[in-house]
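Questions regarding the structure given below will be posed in turn.
Removed from the display is one protein chain of the complex; every other protein chain stays in position.
All chains are identified by letter, namely A and B, in their written order; residue positions are counted from 1 within each chain.
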Amino acid sequence: MKNESIKIFQKKKAAILEKWLTLQLEEDGLREDLMSNADLRIQSEELLSSLIDNLSDSNIDQPQSSDFETVIEILSSISISRAKQGYTPRETGSFIYSLKEALLKTLSEEMKDPAALYKQSMTINKTMDSFAIATFETFIKGREEVILRQTDEITEISTPVIQVWDGIVALPIIGTLDSARTQVVMENLLQAIVETESRIAILDISGVPAVDSLVAQHLIKTVSATRLMGAECIISGIRPEIAQTVVHLGIDLSHIITKSTLESALKTSFAMLNLDVTKKQKPKTQHTIN
Amino acid sequence: MGQYLLVTIQVDLYDQLAESLEADLVNMVRKTSAKGVLIDVSSVSIIDSFMGRILGNIAAMSKIMDAETVVVGMQPAVAITLVELGLPLKGVHSALNVERGMELLRSKILQEEETPEEDDNDNTDSTE
Partner (left out) sequence: MSIIKEHDVVPFRNRVKEYAVKIGMSLLNQTKLITGASELVRNMLKYGGGGTVKIEVLSRTRDSGIRLTFEDKGPGIPDVKKAMLDGFTTGNSMGLGLPGTKRLMNEFDIQSEVGKGTTITIIKWKNG
């Protein structure tokens, strides 16, 4: 004997869909900016069909059953894409909760025996709640992915390598230099040296708040790696207070070329590359200058 | 005109091969009285302390025979790993590629000719 609620759901599928859609549209702040009603209908219909088609006597109270793989898959892909598009948890949750509501409403309209209705409602309630939890889990996973991607982007953005001249690359470091960051700095810098065939790399640390012995060690490592590639590394942007702490901590930077400003690092680079950068003199105004 | 020796290491060397490379190269330096040795490591994906020591040995031995050693074409990942491992590669110069390596050797040799006998550990500034 087939479970009564399943029979009802199969018979009333079209009505359930309409009820559900109405409920979803009633929900405050449904984002028409994020999804059109047509898309919402397609998504909803897909999920409902998959649910009703796979529902059977044996699995109606077993949300973990493998029969619901496609249901979970659809739910996951919906909640992941919603998480990435910036839906709130409420908006995402209401998608599945309003389906539950539509199903329960339909049952109460169709079933006459209160005891049976109660029993069936409890079962449906439990199963749907389990799907809701799965939805939230994937929703959070989707958000975490967004955060991770942003973290990667920040690391990427905060270590830009700029080719400032033919044969010279520069990398301004902004923020603290920990060992993970140093890896990224080295990788990017060395890669840039290979790509641009540069002879000189300038590491500007004016954006680094403090240099302790650990940071200094990271800098020294970066310089050593640069030299192994056959390029020279200049560290610029050494502020007075940094010079002070470096000396007080007894850090030896004597075998590294250090400059106080990026400008002087550039000048040194030009000299090393035998480049002569001079100001163009305008013949007519010559007497007024110098 | 000074001669240069160019050695390209094609694969990750077995230890014995690496050791015989060391011996062969030093012999070649003497035979050809080369002024410079270029070791192209662009296809080497791993340099551990053993391989690093061989490179250092070649440089040190060549130096005694008045030749400079330049390692060229090191991969970025290898360079970062070497630094992290803590291997200093003493006495070994580096260049981005063979062409740059030649350039480096030329300038080193020129320098030496301009200021003869200039070395860290000898005292040419005496005669008083």
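Everything that follows uses one rule, which is that contacts are C-beta pairs under 8 Å (C-beta built on N, C-alpha and C of every residue); 3 or more make two chains touch, one makes a residue touch a chain.
Note that this is a predicted model, so its numbers are computed, not measured.
Although one chain is not drawn, the whole complex shows that of B:I9, B:L25, B:I39 or B:I80 it is B:I80 that touches it.
Although one chain is not displayed, chain B still touches it through residues 12, 14-16, 45-50, 53, 75-78, 80-81, 84-87.
One rule holds for everything that comes next: only the chains that are shown with their structure count from here on.
Of all residues in chain A, only 183, 186-187, 190-191, 193-194, 197, 199, 221, 224-225, 227-231 touch chain B in the complex they form. The part of chain B that touches chain A in the complex is made up of residues 71-72, 74, 76, 79-80, 82-84, 89, 93-97, 100-101, 104.
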